[in-house]
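With one protein chain held back, the other chains of the complex are shown just where they sit.
Labels for the chains are A and B, by order of writing; each one numbers its residues from 1.
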Amino acid sequence: MPLIRSMRNIGHRTVDTIWRVGFAARFFVLILLNSGMSFRRFHLTVKELFFTGVMSLIIILVAGLFVGVVLGLQGYETLKSYGSESALGTLVALSLVRELGPVLAALLFASRAGSAMTAEIGLMKATEQIAAMEMMAVNPIARVVAPRFWAGVISMPLLAAMFSAVGVFGGYLVGVVFIGVDEGSFWSQMQSSVDFQHDIMNGVLKSFVFGIAVTVISLFEGFDAPPTAEGVSGATTRTVVQSSVVVLLLDVVLTAIMFRGI
Amino acid sequence: MERTALDLWVGAFVLAGMAALAILAFKVGNLSSYNVSESYQLKANFTNIGGLKPTAGVRSAGVLIGRVTEIKLDADRYEAEVTMSIDKRYQFPKDTLISILTSGLLGEQYIGLKPGADDEMLKDKDVIKQSRSAMVLEDLIGQFVAGKAESAH
Partner (left out) sequence: MSLQPIVEIRDVNFTYDTRPVLKGINMTFHKGKVIAIMGGSGCGKTTLFRLIGGALKPTKGEIKIDGQVMHELDQAGLYEMRRKMGVLFQFGALFTDMSVYDNVAFQMREHTDLPEEMIRDLVMMKLHAVGLRGTHALMPAELSGGMARRVALARTIALDPMLILYDEPFAGLDPISLTAIGSSIRQLNNALGATSVVVTHDVQESLKIVDYIYFISDGVIVAEGTPAEIQASDKPFVHQFVHGEMDGPVPFQYPGGDYKTDLGVSA
């Protein structure tokens, strides 16, 4: 019966997914255990920092600016009807620092740097470079994978902070400079309602957690990809999709814990 | 060597990131006025806390000096018990008045402390005795209508 067949299919896929989560978790532990080289030979990590962090800068800054501008515009329209335009600074800053900065930066990072890492490692595996390294008695996890992991984890909070900072500037640009909201109240209200520990540090913590998740997913999909063209391309799509879902899911959990005290 | 150009970019990237964090902390947030200092706990009871929520601010003379950490219902007296974390630098006398205030007309609610004249100060885990509960809109309207009805007589 087709119904039973599709139910079996769903069951099969669910079990498969749980297996993969298990593999990914083991992979994560393996990376941590093999991280010594990433720090002893720090230039390996620095090289990866360039490719993940520096190369993602443009898109992060541009996106941050646009998001900040839109927040400013939309926020002004809504606040105007309550006569609370002076709260625009607060609105823009809190939205960015608590949520949009960490989440959007993580999604952009997954699309740009994450998929690149997946493709790179997948291709290295497909062209037998990983096998060659193993045969030359160099552990590929330590030499290739772990430096990329640490580069991702270091980049992510920095990129999220830059996203938020540029976004606040974007909100300022549109709100104060173009629309004419009072500059003094824009900044003073913002400064009195954005708490360092509660808002900013929580945002940084979020982006740190997102960084770990996105990087592990990207590296795992690349390492696990079938060594064919379709295999690698499927892996890069899976990286972006899975990273996005996991980031949003983690955001729900972290926000509930941090901002509602659950 | 090619490596030095790379190092330069990465270094610049990390510095920019830290700078962004610093900007957020000082210009966007309130780090300069908020010192991650030690705090002590005070409690107070209210007949009605209105819209007060945990993490609401505690202010004295309008200056932020602490936060509400916990709100419980005291099962014996059927009153709200509010626990606050106050910055250790600020001490208040035992007859301080604690009230629940609203920022603006319809804004969020916070706690205000008005110091009394007692020589003895409140210590960690002390209870503030004098409390004024929140203004509940329905009660105010009820009072207003009752007052109007009276004056109409």
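Just so it is clear, a contact is a pair of C-beta atoms (placed from the backbone, for glycine too) under 8 Å apart; a residue touches a chain by one contact, two chains touch by 3 or more.
Quick caveat: nothing in here was measured; it's all calculated off a predicted structure.
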Shown chains that the omitted chain touches within the full complex: A
Of A:Val15, A:Ala132, A:Val241 or A:Ile257, the residue in touch with the unshown chain: A:Ala132
Where the unshown chain meets chain A, residue by residue: 123-124, 127-129, 131-139, 143
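In this text, only the chains that are shown with their structure count from here on.
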Gap in Å, rounded to a whole number, between the CA centres of chain B and chain A: 33
Contact set on chain A toward chain B in their complex: 43, 46-47, 49-50, 53-54, 57, 93, 97, 154-155, 157-159, 161-162, 164-166, 168, 187, 190-192, 194-200, 204, 261
Chain B residues touching chain A - in the complex, by the definition given at the top: 3, 6-7, 9-10, 12-14, 16-18, 20-21, 23-25, 27-31, 34, 36, 54-55, 64
